[in-house]
Each structure stands twice: as C-alpha cells, then as structure tokens.
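Below is one structure, written out as structure tokens; comments come after it.
Take a look at chain A:
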Amino acid sequence: MKRHSVLRVVAKLFLPYILLFALYVQFHGDFGPGGGFQAGVIFAAAFILYALIFGLRTAHKVASADLLRILMAAGLLLYASVGIVTMLKGGAYLDYNFLRHDPVHGQHLGILLVELGVGVTVAAVMVTIFFGFADRKNR
Partner candidate 1 sequence: MTSEFALIAAPIIPLAAALLVSLSGKIPNLRDSFSVLAGIILFGTVVSIVPDIMAGGRPAFTVVEVMPGLALGFLVEPLGMLFALVASGLWIVTTIYAIGYMRGHEESNQTRFFASFAVAIFASIGVAFASNLLTLFMFYELLTLSTYPLVTHQRTDEAMRAGRVYLGILFTTSICFLLFAVIWTWVITGTTDFTPGGILAGKAEGATVGVLLALFAFGTGKAALMPFHRWLPAAMVAPTPVSALLHAVAVVKAGVFTIMKIVVYIFGISFLASTGSNQWLIWVASATIVLASLVALTKDNLKARLAYSTVSQLSYIVLGAALANQAGVVGGSMHIAMHAFGKITLFFCAGAIYVAHHKTKVSEMNGIGRQMPITLFAFLIGSLSVIGLPPFGGSWSKWFITMGAYEAEQMIPFAILMVSSLLNVAYLLPIVFRGFFLAPKETSDDGHVGHVSDHDGPSPGIWKIGALREAPLFCVLPICMTAFGCLVLFFYASEMHKMLLPLGAP
Partner candidate 2 sequence: MELILDMASWILIVVGSVFCVIGAVGLLRMPDFYSRIHASGITDTLGAGCILGGLLLQSGLTLVSVKVAFLLFFALIASPTAAHALAKAAYLTGEKPLTRRGKSA
C-alpha cells in the first residue's frame, strides 16, 4: 500500500502558514488578543503536525531535545532578564518605561521581548512534552 499522500500533501501545504500564523500572533500581541502563549502553542502545533506525519525521527532531526531544552530555558530567562534590566535601570520590576529613553518605545520593546520569551518557552515546552509522550514506547 502506498504512503498516505493526502495527509502528507495537506500537511506540507499548511505547515508554512501555520508557522507564519504563529509568528504573526507573536508579534501582534500588543494590538489584539495575541501574545507569546498562543504563538507558542500554534508554533508547537505546527511542529507536532510535522512530527505526526513525517515521523518522530525526522522531527528530531529538525529540533533535537537539547535544542528544545535550551530554547525552553532561554525563553524564560529572556522574560526574567527584561525585568532585571528594568530594575538595573532604576525602575520597578518589568517597568518597561525604563527600558529606553523614550517610554513608549520602552514599553514596545519590553512587551515584545517578554512575549517573545514566553512564546519560545511555551513552544519548546509543548514540543518537549509531545516528544516525551511519543517517544516513550521506543525507550
């Protein structure tokens, strides 16, 4: 029997747009109901779809466990460090106004970075959890 062409083709078709959608949600967090978390979930969903259809081994080649672990931690650290930087600059924790000379820019940048941190972490965590499930029988 031949391979599952329908799923594969549809997945290939969808993947780029799902990923883009994730990034779109990520970078429009401060305009509407978007933000790091949804972005992370969507990004991870795309990746999980990829892994489901093209196999775990292939997926692992794209994103190794170590890469995920590092991303996970890096995202959280990014989040927290923004806060630390605002404190270093004399503001309260996560007081973005202190991030730049111009408070408006400061807020932009602050929210952006924080959301990015959240997004990266969420995506990495979700994928890791998926791998954790899917992989178990193989161990």
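As a convention for this text, a contact is a pair of C-beta atoms (placed from the backbone, for glycine too) under 8 Å apart; a residue touches a chain by one contact, two chains touch by 3 or more; residues count from 1.
Here is how the candidates were picked: all candidates are chains of the complex that A comes from, given by their letters.
Quick caveat: nothing in here was measured; it's all calculated off a predicted structure.
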Pick the one that touches chain A in this complex: which of 1 or 2 is it?
2
Given the complex, residues on chain A that touch candidate 2 span 4, 6-7, 10, 13-14
